[in-house]
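Please see the structure below; I have some questions.
Only one protein chain is missing; all other protein chains are in place.
What follows is chain A.
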Amino acid sequence: MTEITAELPKPAVVRDVPVDLSKLSRVGARPPFLDYLVQLWDFRQFIYYDARARVQSGTRRDKLGSAWLILNPVFNGMTYFLVFGLLLKTSKGIPNFISYLVIGIFMFQITSGAIVSGARSMQQNKALVQGFSFPRAALPIGVNVRELLANIPLIIAMLLIILVVPPVEPISWRWLLLVPVLALQFIFNLGIGLILARIISRVNDVTHLLPFTLRLLMYMSAVFYSLDRFSNHPTIYWLMQANPMFLIIDITRDAVMYGVTPSWHSWAMLSAWASIALIVGMLFFWKAEESYVRG
């Protein structure tokens, strides 16, 4: 294969073929951004079907099936309770530590699961990408919708634990605030997933860094300790409060556990994170639309 091709004979005639290219479109060409969004909307049935079919088949291999969707974070919560609650006693100063921990872990699990699947969505669906020409962002979006659907039982389990494990927190209208929180979380996850999907489709090595980054994010999000520990360090305190993951967890705790309406400041900050992530993610992903088929 390395042989140098010999000088080719000159063709007899070079004939100009006039073709009206304006009536044709380039195969696999990337449409303008707004057209791209319209195309994605046209493929909404594909996105939804993809998401739903995969929720059903996701845990089919396990004997306990969908129960793992809930058992997983429950075991996770028990582990952290053992280590941080009982051994390291980071629970100091947190009255209802179990609920506090459960909200932190479950909400974090939603984001980490969605980001990891979103990031791998292009790679894991190579056959689909190569077989059909649909707007590629349909895959990361589908994966995020799938995660959202799969997380509904998780949310219910989280609320049940809070209702059952003493000290019991009362139900209030503020529990409805979970809906906007989850919506913003979904948008944020999708944006980050889109960015990572493009990076990983080019540089696979990033998949190895992902678990560490997510672990770091978890430790930075006050999942199993109180933010008050850092009340003497204004910089750390400020940074932690700007962390989108902390915002999601904090707003949920306010609404579900403490019976406090979350401050407008937190909402604004989280909305900003979500919208910036989505806009940057979509643009960044769309820019490379033509390159996902390769490799």
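One rule holds for everything that comes next: contacts are C-beta pairs under 8 Å (C-beta built on N, C-alpha and C of every residue); 3 or more make two chains touch, one makes a residue touch a chain; residues count from 1.
Simple rule for what comes next: contacts and distances are computed from a predicted model.
Chemist: Not counting the visible chains, the remaining one has a UniProt entry; which protein name from "Sulfurtransferase TusA", "Neutral metalloproteinase", "ABC transporter ATP-binding protein" or "RNA polymerase sigma factor" does it give?
Modeler: "ABC transporter ATP-binding protein"
Chemist: Can you work out which residue in A:Phe46, A:Tyr225 or A:Trp273 touches the chain that's missing from view?
Modeler: Reading the full complex, the residue touching the unseen chain is A:Phe46.
Chemist: So that we can see where the missing chain sits, which residues of chain A does it touch?
Modeler: Looking at chain A, the ones touching the missing chain are residues 1-2, 5, 8-28, 42-43, 45-46, 49-50, 53-54, 57-58, 60, 125, 127-128, 130-134, 290-291, 293-294.
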